[in-house]
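Supplied in structure tokens, the structure appears directly below.
Note that one protein chain is taken out, while the other chains of the complex remain in position.
Let's look at chain A:
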Amino acid sequence: MAKGIETMSENNFKVTYEPLNVEETIKKVADRNAGAINTFIGTVREMTNEKKTLKLTYDAYVPMAEKKLAQIGREIAADIPEAKIAITHRIGELEISDLAVVIAVSTPHRADAFEGSRYAIERIKEIVPIWKKEHWQDGEMWIGDQLETTSYPEGKPLYKEATEDD
């Protein structure tokens, strides 16, 4: 059993309607043996190419989304046993510049913390059932497939084992 997992509670992986508090997520991964805490913060962008976003609505399949966030935590800990991970994703209506997701990864050495948080955000975009709806001046649309891969031909996610390098 990975050491980090024993100290990571389910509370480390949350989907919430409340505005995000970066400090709170960081506190969840604090560890006396950590030499680095890396945070990734995803925010609401106004301009995508020529299109101006007015606001975003996020929705989620909350119980499954929290399970999948926890799975991502386990995948990172399988690779980096000392890592502690916390992820909080906001849903509901978000304005430009609002925080949509906060990821914190603590590890004894900095390279692992960078790697872990990068892995977490990429993985969120693959397997966590959260969707965003863009609201523009001239319409709105649920956005899918942000990875810009083709659709899922087998109706299944791009599942990668935690042991694969990332």
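One rule holds in what follows: a contact is a pair of C-beta atoms (placed from the backbone, for glycine too) under 8 Å apart; a residue touches a chain by one contact, two chains touch by 3 or more; residues count from 1.
Note that in this section contacts and distances are computed from a predicted model.
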{"item": "Protein name as given in UniProt for the chain not displayed, \"Dihydroorotase\", \"Molybdopterin synthase sulfur carrier subunit\", \"Glycine cleavage system H protein\" or \"Phycocyanin alpha phycocyanobilin lyase\"", "value": "\"Molybdopterin synthase sulfur carrier subunit\""}
{"item": "Hidden partner interface residues of chain A, rising order", "value": "42, 58-61, 63-65, 67, 89, 100-101, 121, 124-133, 141-146, 151-152, 154-157, 159"}
